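All protein chains but one are shown at their positions in the complex.
Up next is subunit A:
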């Protein structure tokens, strides 16, 4: 490779030879302070949320077997771990884990995005093929998903914005929510965003964690597409079920 043989002119100042950058000494500190490590935090927190989503989607399918099965399932969730855990504790252990994952994921996404934008301050005059499509979809999709999480909790967990909002009756609340046009629109948009997010994110996470080696790239891409499709269709089947009267 050609070395810089040019005498630097006045302007492009290389980083000032000030005090050496202090390197974080703990593994966690080092991870958080490098672009590669922060991306690994995103990948792990994303995969934790993904595991939850898979379980959540499968659980949602209970809605097709009637109110008793759905409500019974919701009740059972609160008994997991008994008698070692008190009633409902399992959910309360899971919630901070998910919250932490979400916050770590979003903060890392924000910080890395700021850095990425600063690294390309001037664009090209010739606008051709857009290479940033996936990156934009991830950023905007992530924001949509984040807002949806708030809506979703207010809708079906606390019942605050649910037309029925009766604790202990998830089946009836779900049906009530999907009988409003806005309930359907918000949910469908968010699930499409989740699908697109995972389509790019899952294969990316494999590479971030070092798994996408030579010859395995295609397999990860296929897996990401399949996973995104299954999750999105599974989640969307519920509002579609209510809208078509299959679930009422």
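The working rule: a contact is a pair of C-beta atoms (placed from the backbone, for glycine too) under 8 Å apart; a residue touches a chain by one contact, two chains touch by 3 or more; residues count from 1.
Heads up, the rule we're going with is that contacts and distances are computed from a predicted model.
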Listed names "Branched-chain amino acid ABC transporter permease", "Succinate dehydrogenase/fumarate reductase iron-sulfur subunit", "YceI family protein" or "Phenylalanine--tRNA ligase beta subunit", matching UniProt entry of the absent chain: "Succinate dehydrogenase/fumarate reductase iron-sulfur subunit"
Touch with the omitted chain, as defined above, among A:84, A:125 or A:167: A:125
Contact residue for the chain not shown (choose from A:47, A:102, A:134 or A:149): A:134
Contact footprint on subunit A, counting only the chain that is left out: 1-4, 6, 8-12, 14-15, 21, 23, 25, 27, 30-31, 34-40, 112, 115-129, 131-135, 138, 200, 203-204, 206-217
